[in-house]
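Data block below; observations after.
Here the complex is missing a single protein chain, while all its other protein chains stay put.
Our next item is chain A:
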Amino acid sequence: MIRTNHGRRVCRGLAAVLVGLTLLPLAACEGEVPTAKDRSSSATPQPDLTTQQEARIRRSIVKTLEQANQAKDPAGLDARVTGPQLQIRSSELTIAKSTGNLDPKTTIPGQIAQTVIPGDSGWPRSVFAITTTTEDQQSKRLLVMNQASARENYKLWGVARLFQGAQLPKFPVPTIGAQMGAADDKGLKETPQQAVEHYADVLQHGKNSKYAKEFSSDYLRDSIGKLTDTVQQGIDANKGEQKQTFTPEKGQIRVMRSSDGGDLVVAQINSVWTRKAGEGRESLPASDAEKALFGGGQATSTMKVTYVNVIAIYVPSSSSSDPVKAVGAERQPVKVEAV
């Protein structure tokens, strides 16, 4: 009995050993073929551009601008410049060609203090960049670079010179990716489109605007107000009249959502300044720029100057106690005509 059991045990043991031995060689295989599902990342949203890509794009833009500056010819600008900036820059170059000097305000520093890269997957896409101050201590510039579609490259769409002491909101770091906004974003003090329209009204009517209380005072309002008053004195002297109208340009608005729930809005507001000289006098260009743009045209009693204004407004969230405020602007006459 004992022997039989013993023998059975031995046989079982040997069988187990043999099974183990036959299984061992399988360990020598290379393993299963990996599949993409094993290695693919979870859909963490990536920024549209790396900081290196953004720097490369900006360098390309600046290079295009410098080439145009050199030639004082806006001919090759549209490869990297578009929108209101294209109009402004073209005007500046025309003026430069006429006066021989480029306005210092056209300087765009090569270094940036901050870049805001969205992670949105569709098009158009905007990238905001804030440069450092210029060499001659001019204020920082807010650059808006836009990619209209996948097959187009980024172009400089708008530049706004930031007001002194203006506080910009915070944005996510470029490695995380920010979020673009829309013109009709909710949850703010007012939609970005409304903010632009109301600000245009404030620029036009000044203190008398019904939206004047919505906005805190800023440099653009003050400077336009002062300029209008100055011109008004002259116009009063010869019994003329002047009128400025500010009209937001349709579709020319770019919005970036900040980290604190507000929106940074950059939009184009066109303005037309009509100055009529009374008593049969001629209405002449009011500045060197206007003069340069006017060129050798024949002045009449009425002069109509078209300005392209780019304004940067920060619209806080509806729960914030801060007012809507303009943080930067650019203003450039683009057309002067005697009518």
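The working rule: a residue touches a chain if its C-beta (ideal position, glycine included) is under 8 Å from a C-beta of that chain, and two chains touch if they have at least 3 such contacts; residues count from 1.
In this text, contacts and distances are computed from a predicted model.
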| item | value |
| --- | --- |
| Hidden subunit of the complex - UniProt protein name among "PTS fructose transporter subunit IIB", "GTPase", "Spermidine/putrescine import ATP-binding protein PotA" or "Stage III sporulation protein AA" | "GTPase" |
| Hidden partner chain, touching residue among A:Q70, A:S121 or A:Q137 | A:S121 |
| Touch criterion as defined above, residue of A:E152, A:D260 or A:E337 at the omitted chain | A:E152 |
| Interface residues of chain A (partner: the chain not displayed) | 6, 9-10, 13-14, 17, 20-21, 24-25, 27-28, 30-31, 33-41, 44, 46, 48-50, 53, 56-57, 78, 121-123, 147-155 |
